[in-house]
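With one protein chain held back, the other chains of the complex are shown just where they sit.
Which chain is which? They are A and B, in the order written, and residues in each are numbered from 1.
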Amino acid sequence: MANLVGARLERKEDKKFLTGKGRYTADINLPNQSYAYFVRSPHARAKITKVDHSKAMKAPGVIDVFTGDSVALDKIGGLICGWKIVSHDGKDMKCPPHPVLAKDSVNFVGDHVAVVVAETLEQAKNAAELVNVSYKVQKAVTKTEDATSFETIHEGIDNNLSFDFLLGDKGKTDEAFSKADKIVKLDIINNRLIPNAMEPRAAIGDYNTSSDELTLYTASQNPHLDRLIMSAFNAVHPEHKFRIVSPDVGGGFGSKINVYAEDVVVSYASKKIGRPVKWVAERSESFMSDNHGRDHVTHAQLALKNDGKIIGMKVDTIANLGAYSLVLAAVTPTYLYAPLILGIYDIPAACCTVKGVYTNTAPTDAYRGAGRPEATYVIERIVTKAAKEIGMDQAEFRKKNFITKFPHQQCLVHNIDSGDYNAHLDKALELADYKNFENRRSQSAKKGKLRGIGFSTYFEACGVAPSAVVMSIGAGVGLWESAEVRFNPTGNVSVFTGTHSHGQSHDTTFAQIVGDKLGVAIENIDIVHGDTDKGPFGMGTYGSRSLAVGGTAIVNACDKIIAKGKKVAAKMLEGKPEDIDFKAGEFILKNSNKKKTIGEIAFACYLPGTFGDVKSPLPEGVEPGLIETSFFDPSNFSFPSGSHICEVEVDEETGETKLVKYTVVDDFGTVINPMIVEGQVYGGVAQGVGQALYENAHYDESGQLTSASYMDYTMPRADNFPQITIDYTCTPATSNPIGAKGCGEAGTIAAPAAVMNAVIDAVGSDISMPATSEKVWNALKKNGSKKAAA
Amino acid sequence: MKSFNFKSATNSKDAAKLATGRATYLAGGMTLLPAMKLRLAAYSDLINIKKIKGLSGIKVSSKSIRIGSTTTHAEVAASKEVGKSIPSLSMLAEGIGDPQVRNRGTIGGSIANNDPAADYPSACLALNATIHTNKRKILSDKFFTGMFETELKKGELIETIEFEVPEKSAYAKFPNPASRYALVGVYVAKLKKEVRVAVTGAGSSVFRSKELESVLSKNFSASAIENVNITSKGLNSDIHASPEYRAHIIKVMARKAVSSC
Partner (left out) sequence: MAVINLKVNGKKISKEVPDNVILSDFLRNLLNLTGTHVGCDTSQCGACVVHLNGNSVKSCTTLAADCDGSEITTIEGLAKNGKMHPMQEAFKKHHGLQCGFCTPGMVMSAVDLLQKKKNPSEQEIRDWLEGNLCRCTGYQGIVAAVKDAASKM
């Protein structure tokens, strides 16, 4: 039974998905269901002068049409920013009103204006074409760097500036720079991305007119948080009469954290018409209205001594929030970003400013990695540039500056508990056969290809997060996690977690932990998540937190089960609780051969008395039942780290870049299931490669999203990748008893810098992401390549 | 999709009769149906032509290959006769869309739709194809009249496409990274009487490159292309490529095609 932890077990959840039995929100159909279709703004910025839905109301099948006026009248609250940032002058960030249906103005293409509810989807869609919205179109701003000089788009928010954030000691940093032998400077753009979970968002509101209970089925990463926000801020329905079910969810990547207008509106509409209201996004709606990610413009500087030692760092970033501020929109480019710019280097002085600006684009928010890919991109690009400029080998340069003693208090925020950065870099250098790279470069050259190599030695702060810390810096909630372990009378176990699995494999990983902990067969353990009516309140899944925080809550609940079990076993075995050992599912009385299985103890807990063969009176003061709950609030973040080494080949004639070799060595602390962890890394790297080489959300001058389908938004496909090599080193986390650090975002955090450093190494000059063939070709031409010019 | 009537025709005459008003023909539907789903197009009637006998199939002679209009890309790609007689044409078919599109999409549909980035129109121009309709024969040089526009009249139905068998030929495609349509595709053919070079993806519609044809007529080799100046004037500009880049890629693909002939 033991040793499930660390085993490459096949996933418990796979069979249903493989046989077509997954149950996603769009698969749910309720009796008497109606269909919603949203009228969205075709303009990036406009005043709404009139919404005339009289024709739509008369169209066949239409049940009702709701507009900004309807929701205002019924006092439905707007969407919120859940984590407020304070500017360096002490002023709170500025958030514009964000109604769930626009009333006076629209601020990006796809902004929700009205909803038509009809008997069929086709009828709703037909009638939506009849909703006549009169717009007074205004000039729009889309570019991050243009925002502060553009006219005010939200009344009262001057210069379109939401916040002007500063982290670090500017004086100390200036002093360090004054002592530098060399200052390395870098301007970078972090491209805007669209998360593109394969399952489009979907929501079904189901109001029960008899019980006054409202159920919302929605594709969400955090159903309890959704319910809290929708009750407390959107005033949709009181929390105790409101159930949110987030069934199988087809990928999240941050895009399913937010409470979206559609969630609120279908819930509201269902209450208004007394019938279920179903909405499923078309992919074009996902492109337009899911939260986007990244979109930074940054200037970075690194102060060096001649021997290659880094003595200071300055970073100035403008972050595009889009049209409104979503739930984690402000924390993503500030606290999830700025502290991370130091990377894994011992940098004694640093400061980082971030201006959060509004534009007429889709709102941005957390996208896999959230802040940390942006930070890693800054530090890993500038470190590579610095090594080149002072003529040091890039591995040596990194090693010279690595943090080597732990715990290490960084000069900005984080206190890193554990790590061994030389260990994973050395292993990666070996696996990637770094010493023979120049041979490979010459071989590529013989084929007419330019080969480049790139490094990214990253770290991240995850396992979000200590509640006291995050709340002191603006979080509207604590980020603890809950678990309830229910031992059933027949000996199987139901585990309720407040986290949510939308691909992360919790059903298997958590079952492995519980199986080892309680000595129960894995097939007798069920992991339950995604339903506010089932388990205790939990915070959901994002920020690579599920195992480190949610897993720990499960471990702690299991410990409580064992502690109670010992008391019951002591009574049954006629010993003292302190003389009972628990091992591999058995309670054993020390120095005897007397023992009881955990199944027998569970049974006894539910039959606390004596009749016939059953003789299991509970000890005095012990309550019947065997159910334990735990809420775990971590003492610190966890700090996974690792080394990625990437090699690319660039076609000199066309500029086309091909990924040819990719090596990863990660330190995730304790790994529960290596197969699952590797899957997270493969997928994470693919998304990072996507950002570096392919993906770009593009708005034209007028604010139209010109990359609003898979015809124009380049998704990485199977033929874009070679086999990726993965290995591990391990320094356990000290902030949780499992020793886990988190693995879900690492690939996406590290990969963009590794790939771009390789492309730049191949081409010989700077290129912005994504490194499209044309951009590379232009750079080659500029560098005097005859083949590119021919 | 907005509602419409679906009707199946069993012969070309019936099909033509049904194709009145706001009706259109449906073969593979690989472009038509997505356009209708996105409400970019609407029709009162879709006339299914896949049940018309004789519209599907491949006939090979020493001088030409005739491909029925409802023949799928997968069928063309898998045809041993096509592979033997015009290997570049099989390769082109093998590279259209993805396997599922190739299983459904048809040559007639591709040509009638004349997407500026579709592959088949370039084969038609380069291989001096004749498009046989239920009414007449149209030379490919006359057929493609503009973006998504052809010489086809209302109700006119493509029956077969007849390609001249070249001495040598090759198609080189530089795909759009997102859609995998041609960002630039160059089809080079050395025919009995002439050299033809057709370019797709780069302009508002497929076109023949006079510059490339003129140098390759004199010297059918990759090196002959080195000094050709491909003008970027009039070439497409979008988020994936500028006219200048497309002009450059035309040259690179032309070289690649000629080299692999």
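One rule holds in what follows: a contact is a pair of C-beta atoms (placed from the backbone, for glycine too) under 8 Å apart; a residue touches a chain by one contact, two chains touch by 3 or more.
Quick caveat, the model's predicted, so the values are computed rather than measured.
Asker: Going by the touch rule at the top, give the shown chains the omitted chain contacts.
Answerer: Across all of the complex, the chain we cannot see touches A, B.
Asker: Kindly state which of the options A:E262, A:E460, A:E628 or A:E678 is in contact with the chain not pictured.
Answerer: Considering all chains, including the one not shown, the answer is A:E678.
Asker: Among A:G251, A:G476 or A:G764, single out the residue that touches the unshown chain.
Answerer: A:G251
Asker: Please identify which residue in A:Y24, A:F177 or A:Y606 touches the non-displayed chain.
Answerer: Considering the complete complex, A:Y24 is the one touching the chain left out.
Asker: For the chain that's not shown, point to the residue among B:T24, B:S64 or B:N103 touching it.
Answerer: Hidden-chain contact among the options goes to B:N103.
Asker: List the subunit A residues touching the unshown chain?
Answerer: That gives, for subunit A, the contact residues 10-11, 13-24, 26-27, 29, 122, 196-200, 248-251, 253, 282-284, 502-505, 675-676, 678-680, 682-687, 709-711, 715-719, 721, 723-724, 747.
Asker: For subunit B, enumerate the residues touching the unshown chain of the complex.
Answerer: These residues touch the chain not displayed: 1-6, 26, 29-30, 33-34, 37-38, 46, 48, 50, 74, 97-101, 103-104, 179-180.
One rule holds in what follows: only the chains that are shown with their structure count from here on.
Asker: Compute the distance, rounded to whole Å, between the mean C-alpha positions of subunit A and subunit B.
Answerer: Spacing between the chain centres: roughly 44 Å.
Asker: Tell me, which parts of subunit A touch subunit B in their complex?
Answerer: Its residues touching subunit B are 122, 125-126, 284, 653-654, 656, 694, 696, 698, 706-707, 710-715, 772-774, 777-778, 790.
Asker: In the complex of these two chains, what residues of subunit B are touching subunit A?
Answerer: So the residues of subunit B touching subunit A come out as 1-3, 38-39, 174, 177-179, 181, 226, 238-242, 245, 248-249, 251-252.
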